[in-house]
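Shown here: the complex without one of its protein chains, the others still in place.
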Amino acid sequence: MIAITTDPIDYSSAYRYLQTGEAGAIDFFFGIVRNKTSEQAVDRLEYEAYDNMAIKEMQKIADEACRRWNVLNYVIVHRKGTLLIGEIAVLIGVATPHRADAFDACRYIIDTIKQTVPIWKKEVFKNGEVWVNAHP
Amino acid sequence: MIAITTDPIDYSSAYRYLQTGEAGAIDFFFGIVRNKTSEQAVDRLEYEAYDNMAIKEMQKIADEACRRWNVLNYVIVHRKGTLLIGEIAVLIGVATPHRADAFDACRYIIDTIKQTVPIWKKEVFKNGEVWVNAHP
Amino acid sequence: MAKKISVLLFGITRDIVGQDSVMCALPQGSRVGDLLDTLKQQYPRLGDIRSLLVAVNSEYAEADTILSSKDEVALIPPVSGG
Partner (left out) sequence: MAKKISVLLFGITRDIVGQDSVMCALPQGSRVGDLLDTLKQQYPRLGDIRSLLVAVNSEYAEADTILSSKDEVALIPPVSGG
């Protein structure tokens, strides 16, 4: 399952979706809004996505993960809109027969999402804001 | 938080326990009862623990993880008693500022638990049972 | 013969241009690289961005891809999801 949503991410329903009798391992990665970046206090984040392309790119990443590892089931959900501290920005979940594949596939997916998926994050501070990674 | 429990493992309360404003990443590992082992259909698992020693050994592992990585908070919960297919046998959760530490610490904890913590698993099949790892 | 390409804008490119998309007039047979050059001339601050890619029909496109006015074209500044 791959989704971009403006609603809070529901990890319980993601867990239920992943669950299958063959699964011996599930790895979940939560990307969460931290209260600071490089020691600057963050007020909130604004996420924006090029939805249909982002879904396509996430699908490519998921397909590649399924080629490399024995993945029974996966969930990739990214949130967009305004996110406050402590909210889940992204959830990756991978179910596999054995644990090494779950860790490897989950980590591959989040690492690659950060490189190729057209989603952008603006950090809003008390006095200013910045599009992350935009400038050298 | 470290615990051995006979109750089903509640990952939502584990998530709430881990949550803190400094956390940018949470990794969860679920070890789950699979429906088969080496192509034999599993009916159920029976877990047994030397409780006070198991807690001590898990504490050593958690302390070592906190020395090696920047861990804000962790949860290690292992279940014992009779577990059916699909039930969670162990949950490891690690909250960190950045994601690499969450993956590394979580994986270290589960890998080391399987080596040193006095917990034993009996696989029960339709026609027989076996203590896992007991014989060469 | 010129063609008009509508270009979707996201993140910092939207902030720089001040709108969600921009129309760009290009000669027939123009390529992705030409589009980028034209837009950077029109909006010099686009040149300050660490990297600027172009997606055509929601796939990353090379600089020599030829553009058609039927394509869905988008500027892709450095991504920062997760």
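We call the chains A, B and C, going by the order they appear; numbering starts again at 1 in every chain.
As a convention for this text, a contact is a pair of C-beta atoms (placed from the backbone, for glycine too) under 8 Å apart; a residue touches a chain by one contact, two chains touch by 3 or more.
Predicted model only: the values in this text are computed from it and were never measured.
> Identify the visible chains that the left-out chain touches across the whole complex.
Visible chains that the missing one touches: B.
> Of the residues listed, B:I2, B:A49 or B:C66, which one is in contact with the missing chain?
Residue touching the chain left out of view: B:A49.
> By the contact definition given up top, give the residues of subunit B that touch the hidden chain.
31, 47-50, 52-54, 56, 78, 89-90, 110, 113-122, 131-136
Note that only the chains that are shown with their structure count from here on.
> Please work out the Cα centroid separation of subunit A and subunit C, and write it as a whole number of Å.
Those two chain centres are 26 Å apart.
> Which whole number of Å gives the spacing of the CA centres of subunit B and subunit C?
Centres of subunit B and subunit C (C-alpha means) sit 49 Å apart.
> Going by the touch rule set out above, which residues of subunit B reach two or more other chains?
Counting only residues that touch two or more other chains, subunit B contributes none.
> Pull out every residue in subunit C that's touching 2 or more other chains.
Expected reply: no residues.
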